[in-house]
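My questions will all concern the structure given below.
Removed: one protein chain of the complex. Kept in place: all other protein chains.
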Amino acid sequence: MDTVSREYRWIGKDLKRPEDPALITGKVNYTNDVSLPGMLHAAVLRSPHAHARIRSIDATAARELPGVYAVLTGEDALEFIDPVPCFAAEAVEERAIAVGKVRYAGEAVAVAAADSRYIAEDALDLVEIEWEPLEPVVDAEAAMDPDAPLVHENLDSNVVYDQTFAFGDVEGDFARSDRVIRRRLRWPRATAAPMETSGAVCRYDEASGRMDVWSNTNFLNFVAWTIAGTLKMPPHKVNFHPMHTGGSFGSKHVLGKQIAIAGALSKATGRSVKFMEDRADNLTANDSQGPERLYDAELAVTDEGEFLSVRLDAVDDYGAYFMFAITGNTNLMAQITGPYTIGSCETGIKAVLTNKNQQTVFRGAGSDVGNWVLERLVDAAADELGMDGVELRRRNFIQPDEFPYKIPTGNVYDSGDYPAVLDLALEHADLDHWRREQERLRAEGRYIGIGLATAQQRSTFSSTEFWFHNPAPATGLTTSPESVRLAIGPTGGINVTTFSPFWGNSPETVISQVVAEELGVDPSEVSVDYDSTAHGLPSAGPGGSRMTVMLSGAVRGAATKVKKKMFDIAAHLLEASPDDLELRDGRVWVKGVPMEDRSLSIADIGMKAYWHKLDLPENMESGLEGSFTYDHPYTSMPSDDRKDLGAFYPIMGHACHVSIVEVDVETGRVTFLKYLAVHDVGTVVNPRSLQGQIRGGIAQGIGITLYEEVRYGPDGGNMTASFDEYLLPGAPDVPNIEIHHHETPSPFTEYGVKGGGEGGRMVSPPAITRAVEDALAPFGVTIGEMPITPDKVTSWIREAREPVE
Amino acid sequence: MIQEDFLTVRVTVNGVAHRIGVEPRRLLSDALREDLGLTGTNLGCEQGVCGSCTVLVDGKSVRSCLMFAVQADGAEVTTVEGLARDGELHPLQAAFWEKQALQCGFCTPGFLITAVELLRRNPDPSEAEIRDAIAGNTCRCTGYEHIVDAVKMAAEGGVGERIGTETASDTDIESEVIAGEGS
Partner (left out) sequence: MKPTSFKYFAVRSVEETVELLAEHGDEARVLAGGQSLVQEMNARRVRPRVLVDLNPVSGLNLVNAENGLLVLGAMARTAAVESDPAVVLRLPALAEAASRVGHVAVRNRGTVGGNVAHADPAANLPPVMLALDATFTARSESGEREIPAADFFRGPYLTALEPEEFLTELRLPGLPAGAGSAFLEVSRRGRGWGIGGVAAIVSLSGGEVSDVRIGLSGMGPTALRAREAENVLRGESASDETWSEAAEVAVREVDPPNDANASAGYRRHLAGVLVRRALAVAAARAEGSQA
């Protein structure tokens, strides 16, 4: 039986989203819809070489083309822009337009601003460049060779980070184990590829020294000051306008390059300039590539199936730059031991630079990889021990009475009930039926497979994860807040302002449901708007599945402040004590006195607050609004020796996925027969919205498991720069997903909510991988890499039939 | 480098007649978005794959990034802005809202247009037929299921018959079969 919240009036309801009317009528302004008077359009000339020096670059002919206002090379741009923000301690400098050397195919070497994008591209066709190609490194292992060409000549090596973290008694646990399960596992390079690309419109006003930016960037009110640095401007002179964003999945956090390009051209021309990536720009140079990781992974177990310890040694191909440092590797330390009582763990991280576009974070941010690796080990353990994978998992689960549970790395899991989630999945999965079907179909020469995964979906990042891998960090950031301002007007109208952008998640929906819950109004009475850095309150924005938790907290905080003022006003007018009042159905009543003339509506109170100062308590300011900054509800510092990383992702969700597939063993194609997902993300605010996130996340999980891979040729050329090569699942490729909810509220958040935006993507790859492996079990195939393409499936079957020595 | 003269294009968009001057190379997508200010149609790839830019041209769904504006001379075009009438949502839009068939909304106009065409052609499609018809529209947010639910809901509400009576020419005869001897 699904457990969904029943104790709230509005939280837990399937409300239609207030965001939608503007979206479905095409009225919303995305960044590419911005049009300013005299605005110019920019295009970017990109390097055809993966690794090369720019011997000379001549834009003279380009500049002379009619309709062209500026053409900037990297050298020209030095006057206007500094390197883009980099949140790593290592000295890996990146410029929006390359100076002297390019480090990946597609890196920008010149930009043009013209009357139209068409003319800007015509101009760039006229730029003449003399190249000195250098030998590229397109493979992490090759890049690690001491004689390999250096991607960054100021570094000693392409291995830009190399550390091992051990927690608990790893050696001892491995020593006392009966068996060590070992696998070599390869996670493929993918990219976020939202339907809307990244871009910016910048308007520099020389007279006031002010830059206005319209961009689908996220960190408007969090790290905007770093982008101001790139623009060589004082932060208070740079104003970011929040834009509706057509999806991000981690790719639109910073956008330093896009903003720098538009900003530099605006400074150079004195006009507003739009730079919008097209899809080729985006797939080549968006900096939103995910991990490309080779693991040597080990799970130490007893013969009875107890998991004792896990060791993960990774080489991660970071590409040519290092903007987010090893965030994708520290992220997984939040849940490296999964839902299991594993007592110790070790993770070795080698970050290697190569001549590819760089990684930042893509939905899951590395914990998706951790889940897949751990579940692969668990499936392997089941096979090697001859045990049922379901029972093996259950045996090792953290029990419901063990929470809050601290895992060896120091992170805390706030709450959970993993056996209940598993039971709910099994109740609906009817595995016995599918096992019988599998046997029946095998006799007919058809191969179906069943995969089950139980894995974590951490939510609500704390900023310590960005630097605790560094023993001496530069800033030691510990704040990760979210703010709102709630204003009630003179006629009771409710406006909430959020300082983070809309990404396709549902901030207005969450806000209006929480306000409704707090103030006893209908959600449709709440109007939400977005505001810019100039007026901003600290807000870290969407990412790490944090918005539901953080907005709930911020809204509750602001509503509480406003409620207090309302009660003070009402108490004064009703001649009662504020403690004797209650807010119900949009009115303030004296408890136990159900007479309407002894109550006040929110509108009544609003009118008093704005128009009738002399009726207000003495010393009370007019007006009725409150701002609230909600800080992370549970985070702690890492220890100095980093043996305890502190609580950095404690709001821990969990899911169980069951995937049933059929593999056509002749063509290698995989199709879905059934897909079931049980998610526990605490108290659910809007079930339908959450289901949308789960289904969309699973579609992305299907993507990386079966279809998506960023591929570079031996010369470093990008082979997947269009949607004909970088394959996103379409409607025929994604099955209906049967979803069930279980709610184990968080003890640390408002309403007990947890974030659930990434879980679909984080838990599906291991379930699907196991399903294909299970289908191919009669052929003796084991799977240690993705995407599982028809090519690979047929090769694996062939190799298994004819063992290659 | 050739700079050619602008050509005049007469095109009716969402029932409103327009006369615009465009370069031959100007894509229909850009003409709609920038010259006519109809920014509801979005550009997801300009590679002809994602379907975000889908509009109706003389009743047929078309990737507007693969058509030049000059080719629309004399045509009737429908974009997402033409679906709602007199402040009332089109039944498909209402269904998308009801079923939360969108998250970021960027691909949504393209899906709506594709669904309008589908329901006109096939007022009662099966789930498989819906998925097949929308296969040329990519969504990165929803996983498609809520979109399929919405199209089914609109179909069940009898949208198909109502769409069939709308203005766009769905009786285009693109080919004629003429029986010859001995066939």
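Observations, loosely collected:
As written, the chains take the letters A and B, and residue 1 is the first residue of each chain.
Everything that follows uses one rule, which is that contacts are C-beta pairs under 8 Å (C-beta built on N, C-alpha and C of every residue); 3 or more make two chains touch, one makes a residue touch a chain.
Note that this is a predicted model, so its numbers are computed, not measured.
Only one residue in the set A:8, A:118, A:225 or A:434 touches the chain that does not appear here, and it is A:118. The chain not shown here is touched by just one of B:39, B:61 or B:142, and that residue is B:61. The residue from A:633, A:668 or A:716 that touches the chain not shown here is A:668. The chain not shown here touches chain B at positions 1-4, 7, 23-25, 27, 30, 46-48, 51, 54, 60-63, 65-68, 70-71, 73, 114, 117-118, 131-133, 135-137, 174-183.
Residue-level contact of chain A with the missing chain is found at 116-118, 121-122, 125, 278, 280, 666-669, 707, 711, 719-720, 722, 724-725, 727, 729-733, 789-791, 794-795, 798.
The rule is simple: only the chains that are shown with their structure count from here on.
Rounded to a whole number, the gap between the C-alpha centres of chain A and chain B is 32 angstrom.
Within the complex formed with chain A, the residues of chain B that make contact are 1, 3, 23, 25-26, 33-34, 37-47, 49-50, 52, 79-81, 83-84, 89, 93, 96-98, 100, 102-109, 112, 130-132, 134-148. Here chain A touches chain B in the complex through residues 16-17, 19-21, 23-30, 32-33, 35, 65-66, 118, 122, 126, 193-197, 244-247, 249, 278-280, 502-506, 688-689, 691-700, 722-724, 728, 730-732, 734, 736-737, 760, going by the rule given at the top.
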